[in-house]
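Next up is a structure, given as structure tokens.
Removed: one protein chain of the complex. Kept in place: all other protein chains.
This part shows chain A:
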Amino acid sequence: MDLAQLQRQLVDYKTSLYHEDFLDEQFTQLQELQDENNPDFVVEVVSLFFEDSDRLLNELTKALEQQSVDFKSVDAHVHQLKGSSSSIGAQRVQKVCIAFRNYCEEQNVEGCLKCLQQVRHEYSLVKTKLEFMFQLQQQILSAGGSIPM
């Protein structure tokens, strides 16, 4: 694939991510923070998000496996996940977190488990997509091109 095609593919891909609500305008904010002083900002923040989310999802799984679920702790973790996903623009993940917190408030284990499954799903989707997008970007850069923002 030539450079122009790659760039077009990237643009289309990004557009679709926004269109399908995987990303929202907050992600655009991140991109705008990237500049020559901070050339890898987006990748760095997103990587941090992945790390953090992996940790949180593990904690959540553990917490919901307990005999007596500590909903306060579960809620605290979900709150964190909601905050970080909203900060990078991972809209679908954020939305599930909102529902998740409602179930925590109701102390509804079934609901929480369902949400956990959903949030894992959305998270893995957005992670895959972002990783693919970064790959495309890397390809473009390697081919000597620049990233169309």
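As a working rule, contacts are C-beta pairs under 8 Å (C-beta built on N, C-alpha and C of every residue); 3 or more make two chains touch, one makes a residue touch a chain; residues count from 1.
As a convention for this text, contacts and distances are computed from a predicted model.
Trainee: Mind telling me which option in "Cytoplasmic tRNA 2-thiolation protein 2", "Nuclear transport factor 2", "Response regulatory domain-containing protein" or "histidine kinase" is what UniProt lists for the chain we can't see?
Mentor: "histidine kinase"
Trainee: Which one, A:15, A:38 or A:135, makes contact with the chain that was left out?
Mentor: Checking the options A:15, A:38 or A:135, the one contacting the hidden chain is A:38.
Trainee: Can you tell me which of A:9, A:86, A:108 or A:139 touches the chain that was removed from the display?
Mentor: In the complete complex, the chain left out is touched by residue A:86.
Trainee: In the complete complex, which positions of chain A touch the hidden chain?
Mentor: Per the touch rule, chain A residues meeting the hidden chain are 24-26, 29-30, 32-33, 35-38, 41, 44-45, 48-49, 52, 76, 79-80, 82-84, 86-89.
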